[in-house]
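Omission of a single protein chain aside, the complex is shown with its protein chains in their original locations.
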Amino acid sequence: MIPDLGKYAEAVLGAYGLSLLLLAALLILTLRRGKKARAALRRIEEETARHGKG
Amino acid sequence: MALSLSDLAVARGGVPVLSGVSFTLDAGQALVIRGPNGSGKTTLLRTIAGLQPALSGSIEGADDTVAYAGHADGLKAMLSVAENLTFWAAVYGRRNIDAALAAYALAPLKDRLTGTLSAGQKRRAGLARLMVTGRPIWVLDEPTVSLDTHAVGLFADAVRAHLRAGGMALLATHIDLGLDADVLDVTPLLAQANTLHGASDEAFL
Amino acid sequence: MALSLSDLAVARGGVPVLSGVSFTLDAGQALVIRGPNGSGKTTLLRTIAGLQPALSGSIEGADDTVAYAGHADGLKAMLSVAENLTFWAAVYGRRNIDAALAAYALAPLKDRLTGTLSAGQKRRAGLARLMVTGRPIWVLDEPTVSLDTHAVGLFADAVRAHLRAGGMALLATHIDLGLDADVLDVTPLLAQANTLHGASDEAFL
Amino acid sequence: MSLWEYANPVKFLALSARVQPFAWAAAAIGIFVGLAWGFFATPDDFRQGSTVKIIYIHVPAAWIAINAWIMMLVASLVWLVRRHHVSALAAKAAAPVGLVMTVIGLLTGAIWGQPMWGTWWAWDPRLTSFLILFLFYLGYIALWEAVEDPDTAADLTSVLCLVGSVFALLSRYAVLFWSQGLHQGASLSLDKEENISNVFWLPLVVSIGGFTLLFLALVLYRTGTEIALRRTRALGVRLDRHT
Amino acid sequence: MIALLVRDLRLAFRAGGGFGLGLAFFLILVVLVPFSIGPQSALLASIAPGILWLGALLACLLSLDRLLALDFEDGTLDVLATAPLPLEAALAVKGLAHWITTGLPLVLAAPVLGVLLNLPAQGFGWLVVSLVLGTPALSMIGTFGAALTVGIKRGGLLMSLLVLPLYVPTLIFGAEAARRGAVGMAVETPLLLLAGISLGAIALLPFAAAAALRMTIR
Partner (left out) sequence: MIALLVRDLRLAFRAGGGFGLGLAFFLILVVLVPFSIGPQSALLASIAPGILWLGALLACLLSLDRLLALDFEDGTLDVLATAPLPLEAALAVKGLAHWITTGLPLVLAAPVLGVLLNLPAQGFGWLVVSLVLGTPALSMIGTFGAALTVGIKRGGLLMSLLVLPLYVPTLIFGAEAARRGAVGMAVETPLLLLAGISLGAIALLPFAAAAALRMTIR
């Protein structure tokens, strides 16, 4: 499956691996922070709505 | 010449604190601003002095007419009292500091380094700075902090003289200064965030 | 347990400012120190707190019993009020900060960064720090600066409760707190420099 | 309807919600196809061997790193001139993405340099200006973090972005003046022979497209996060007042 | 404006003021270099112009730290911002005062320290010229950095982070001119570019700095 990379296998695989790792980390952190922020917003919006009625 | 605010709203740290502030101050008048801790007196005075933008409403007559004295004195610890005052006088294009020294009984401390003064002495020097600016509107935030009763008297005299000469004064304070002045209580003016326009977070509501 | 000073003389910046200070403070007592600006109140309190050496005379009962609150509050702007108080409690080997928060009505401000409080709110947090030390002798330099009347009341209540519990308090202030306390006027004690012994320049006289 | 309407957070969020699914999907496809094509289906270069495959990450990352800064510059100008909150927040949201892309560009370049030039790093003009860009990103993000008030932070970072861009440009010329390059320029790229050129070029273009779409999706999502945080703050204040 | 200049200079010369400390840092840094990279004189000579420029830059940077911070803490900036003097002018004057108290002494000390690092004889003149042309830019860029970070606790190091990349072009042209001078090559181009940066910085940065300062003190 993996093509023959010859003597540079380490370099090429390393470059792909590291880059994809960094991209994944960026994605995960972005999504986690976004989820947290949106959840907090939802909580406070509900609370505001309750106060509006009461 | 008058200072007039109409329907001013101010914010601190992006949070609205006061709204609907309106008053007019004419030559020779003083206004004392009262309100509990955290009600926004400092914020209001800084806005009037032009140090921060208003949320909404307008301020008229404050351009280049205001001398502001906040919690910090604006004096250099490593300069003598006279050097500090002379410097500020020069910034405002003036020269004479004797009247200011006399008004606050600073003559004996004139050549002391400001950093070696006691808290009340330093405050006196900070108040004397107002007199060398030659500006008509004094905006003072808790001016009498650390002052003893004698010095409070000196300060009240200085304000009265300033008013007699056609000046104006705006003071935030928690204690009674014995001045003949109107009082603006900011407690009823506290901002209702949901009715405010122009707040920096308003766009997100 | 008592704090007693006998014939104490203190100096500031190498210059003697007060001499012949003597008093005894017993459990449950408070003493208000009065005197005009620059008379040496701050110097006296710092000496009692052990922050600077006395020129002559002696202080007894002040070792590890004094909680000092000076002009600065000892609070970190970048920590919340609760974090600041918890830290100081831990330094004094204690844990609970609820009583202190309650005494100064700080509960709603508990999680605010201290740097974003108004002058009076910050002062309240600084005074609350005294309560988490568990120390019997409070040494306070102008504690009510920036406080509104309500907060001054809270402070007076806290001092009264502290005294009732057998504590002591030493306060330098220019305004009347409505405490049931003796007053020490330092004006008559002002130093006669030529009668002083132990001043750092004495060797050259 | 003018473009500025989208400076309103609500309008922006609505638009962003419509665009995002496509952006994410297209980004995933573009990156997958570009990288897979490049990795599995392109021949080795006659000089560089299999290392040439690194180009499908290296160049898109470097391209995004540079263009993210340009986008931040535009957004900063919009904020300073028209004070639209969304544009300030978009600049804030883009910076960490740009930083990560810069790091990827640096890392892949370093890994590539080891076999090609026999060194991880050399003070070549292009590499050097890229490193300086990295520093600008760091400073920009640190300033956002350090300033308490959100509007002040937006103002200050915008000014920094403006002044920084001028100096980044100056540095580029300074660096060119200072050192001779090892790095391939656009003219002297590996495609000496026409027919190989296309073989490398097409997957590279797909990959660049994929990275660009990923950047777009990330920035839209992160701007949404920033808006949510600001809105939480604003509502919190309102609740405080009521109670 | 003259009052402000005089005040800043006087403060710098007072005990505990900043005068001479930037210089002292420069001196100590240059002295530490042989300890860290070893005493071989040929090696030292070849890096001398660069190290001297780097040292001057760091000395400038460190002394900038409190250029505005002290004025912020004691309320001076609040008053200056409401005073009749335009803030742009005030900041330009502060930058000038900084240059007089820091940049100028560095320029004068550099030849002496060049001796310590075995700088070739022909390099001294160009070193001084390049510093004279370059240090004003360092002072003005630093003033801008200080204005950006003034209200921030521990802003000093954040300022370094923001300012150092801005210093890069100045450093490159300055050190390049000094290095070329030391080996007898033509120095016109880098010197002209250096002068250009300085002029640009003096003309434009006070405005950016004043804008930033108005934002930070609000």
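Letters A, B, C, D and E name the chains as they come in the text, with residue numbers starting at 1 for each one.
Criterion: a residue touches a chain if its C-beta (ideal position, glycine included) is under 8 Å from a C-beta of that chain, and two chains touch if they have at least 3 such contacts.
Remember, predicted model here, so these are calculated numbers, not experimental data.
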Residue of D:Ile57, D:Ala93, D:Met116 or D:Ala146 in touch with the missing chain, whole complex considered: D:Ala146
Residue among D:Met71, D:Ala94 or D:Leu135 touching the omitted chain: D:Leu135
Per the touch definition above, residue among C:Gly28, C:Gly74, C:Pro108 or C:Gly178 touching the missing chain: C:Gly74
For chain D, the residues touching the chain missing from this view: 110, 119-124, 128, 131-132, 135, 138, 142, 145-148, 178-179
For chain E, residues in touch with the removed chain: 16-18, 21-22, 24-25, 28-29, 32-33, 35-38, 43, 46-47, 49-51, 53-54, 57-58, 62-63, 65-66, 70, 73, 152-158, 160-161, 164-165, 167-168, 171-172, 175, 179
Absent-chain interface as seen on chain C, which is shown: 46, 49-53, 64, 66-68, 70-79, 83, 86-88, 90-93, 129, 133
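FYI, only the chains that are shown with their structure count from here on.
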Required minimum of steps from chain A to chain D, each step between chains that touch: 1
Chain closest to the middle, measuring from C-alpha centroids that were averaged per chain: E
Pair with more cross-chain C-beta pairs in contact, given B-D and B-E: B-E
Computed distance of Cα centres, chain E from chain B, in Å: 37
Contacts with 2+ other chains: residues of chain B: 13, 71
Junction residues of chain E - those touching two or more other chains: 218
